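For reference, the structure discussed in these notes is given below.
Every protein chain of the complex appears in place save one, which is left out.
After this line comes subunit A, so read on.
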Amino acid sequence: MSDVERWGAAATWSTAAELSPMQTLLWRSERHPVQSSTSTVVIDLDRAPDWARFVAATEWGTRLVRRLRQRVVDPVVPTAAPTWTDDPTFDLGYHLRREQVSSREEVLQRAAQMALRPFDRSRPLWEGVLFELPEGAAYVLKIHHVLADPLGTVQLLATLQSGRRGHTARKPVGDDPAPTGVDPVDLAVSGLREELAALPDAARTTARTLGHAVTRPQAVVASGLRYGASVRRLLTRGAPQSPELSPRTGKKWTFLTLDAPLEPLRTIARQGGGTLDDAAVAVVLGGLRRYHRRRGSDPTELPVGVRVSLDRADDLGNRFTAAAIAGPLAIDDLVDRVAAVRGEVLSLHTERALEVLDAAAPLMNRMPSFVGASALRAAAAPDAFVMTLPGPPRRRFMAGAQVQGMYVLGPLPGAALTVVVTTVGETACIGVNVDASAVADVAALEECLAQEVDAIAG
């Protein structure tokens, strides 16, 4: 797809007026940074782009993708979903700035500090900083989950980046929409009105459902018990948390980045009969195994959070959820570990309650926000979250600077580390967010992960 075609498509990216029930749940339950919806992307550039050109390009991007100029309006009472509205006070200067730093380590430190600062929820939910290094540069983008989840963020960036170093003169721009104001009280009132109008229908549906339940009590009870059993299995499926990865506060984020060659990783995935996701989990487990050995402990399993599709397996469609598996830590052989992870992940598909949060989100959104927040916390937090994101297949450019790597640093929802593997060209860019209060020796963990990555390449 050419740049111009891709950019044309970006204009229609994420145009829904309201937050989805799941987004609403996350939005209302946010307790940053402990229960955070903030993702950070660190993009390494081969040179510092011309600042004026960089600002102009970003300005163009925010005109193309309206969402970047919109803010979320909450109804005063939760009778309606939060709604996107254009922010008439949008000022690019508030969202984009540049700084000089002396080293890449400093970039990562500054990025973590940036990520830990909460968003101004009354403004568009992103912030970008161009860090200019003595050699090269790094662009750090902080983005809220309701604006774009990590997958969406990487897709958006891959879409907006250019295929060439030179400037593209006639770039498509989005239509300037008529400004629409949304008032929190109006929103709540219209939501209430709609609900009242829908009440007779809802009552009829409920009556019909109850009627069915009364005529077939056995089937209803049996299916209820099966659902409950599935929820219970999902909650207990993972292994006990490692004592080596505690106490977790979720307030000391430390960012690490690693590179792995993609082809050997793909080969290992294939040999183990798994996907790149499975291989990424296996590699992270390998690193954690080294770390535990070094610290003198030897658990056989760790709870690992993975992403599961709610439609067909291995389909990175729109509907997916997170679930915990028991990550095997006692298997030496990497290929065998991939196969074991594969089995654990696919086994999740037998659980009918996998979509329980999706199913419960609309109901929880009517309740005070602490209900949703507690529900999100109810699942025993895994030791590590691992996910893989498909980035651009080739190295792209941002305002004339070539993208060298793109690392996504996810939030820490109760986990000791969150690992996101983004494929950029022939490289797997591994971003690791570590809860430094849970990991006693972050440098050792970084070394252990690096050793595991080297083992694949070698």
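Criterion: contacts are C-beta pairs under 8 Å (C-beta built on N, C-alpha and C of every residue); 3 or more make two chains touch, one makes a residue touch a chain; residues count from 1.
Here, contacts and distances are computed from a predicted model.
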Item to check | Protein name as given in UniProt for the chain not displayed, "Transport permease protein", "Plastocyanin-like domain-containing protein", "HAD-IB family hydrolase" or "Branched-chain amino acid ABC transporter" | outcome: "HAD-IB family hydrolase"
Next on the checklist: Which candidate, A:349, A:366 or A:394, sits in contact with the chain we can't see?
Outcome noted: A:349
Checklist outcome for this item: The listed residue (A:47, A:233 or A:266) that touches the chain absent from the view is A:233
Checklist outcome for this item: From A:16, A:185, A:210 or A:225, the answer for touching the chain not displayed is A:225
Checklist entry - Since one chain has been left out of the picture, which residues of subunit A touch it in the full complex? => result 225, 228-233, 236, 273, 309, 311-313, 326, 328, 331, 336, 339-340, 342-344, 346-347, 349-352
